[in-house]
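Right, one structure below, let's go through it.
Omission of a single protein chain aside, the complex is shown with its protein chains in their original locations.
Up next is chain A:
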Amino acid sequence: MSTTNPPDGLPTIAADDALLDALGQGTLPADADEVAEMLAVWRADLDPSDEAFEEVDTAPVVVLKPRRFARVIMSAAAGAILLTGLGVATYQSEPGGPLWPITEVVYPQQAEIRAAENAIALAGAALTAGNRDEAARQLDEADAHVARVDDEPAARRLRGEIDTLRKRLAAASPSTPAPHPSPSTQPTPSTSPGTAANPAPSAPVSPSPSPEPSSRPGLLPSLLPGLPLPTLPPLLGN
């Protein structure tokens, strides 16, 4: 078999080409010689065969000597399984982890959710550690990620977590006003910019206590919005 003649004849070239085509597909022709067998084993050895779990029926391989090359089939199947495994691992990877760059590209939505969760967790940790600036920063980042999440239930859940932390952040704030005031805008008496003469009497700010709203809820509901009125008259006098 080990002839030293260079096989430049056309039939040899065509036969070798067909052989390499077959080997490249993970198959081995019936009339394969020793080197071809070694190449087939070598190729099978290169296949990622470590993660053999389940579903061994997906091998798209036609093998002509099944007993000897059952290993080739197994390897091909294992390769398919490894891919599935990598897919799952990528899907579940964490920011900063080894598979994260792939997750960002392949599962952008999942990446946004993970990144938001990550920021929320960091914000919580920063809050616990008393680092309010860091917590606020992480919450802003989480907001940015959530804004890009299309999955509405997930986005709602994340916004809920962010709101909870924002409330904790506001509660932990010493003296400074809460960074995110609730929409209930109470007009403060400081709306008197021009009048340096007379500071508005602070008395009207505490208006008459609303007379037991629970007593007659059905009657005269239009009276309730009248509460902010007392602050106006003294300012206009100037």
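FYI, a residue touches a chain if its C-beta (ideal position, glycine included) is under 8 Å from a C-beta of that chain, and two chains touch if they have at least 3 such contacts; residues count from 1.
In the analysis below, contacts and distances are computed from a predicted model.
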Protein that the absent chain corresponds to, by UniProt name, given "Biotin carboxyl carrier protein", "Sugar ABC transporter permease", "EF-P 5-aminopentanol modification-associated protein YfmH" or "RNA polymerase sigma-D factor": "RNA polymerase sigma-D factor"
Chain not shown, touching residues in chain A: 1-8, 12-13, 16-17, 19-21, 23-26, 33-35, 37-39, 41-48, 60, 71, 79, 83, 86-87, 98, 101-102, 105-109
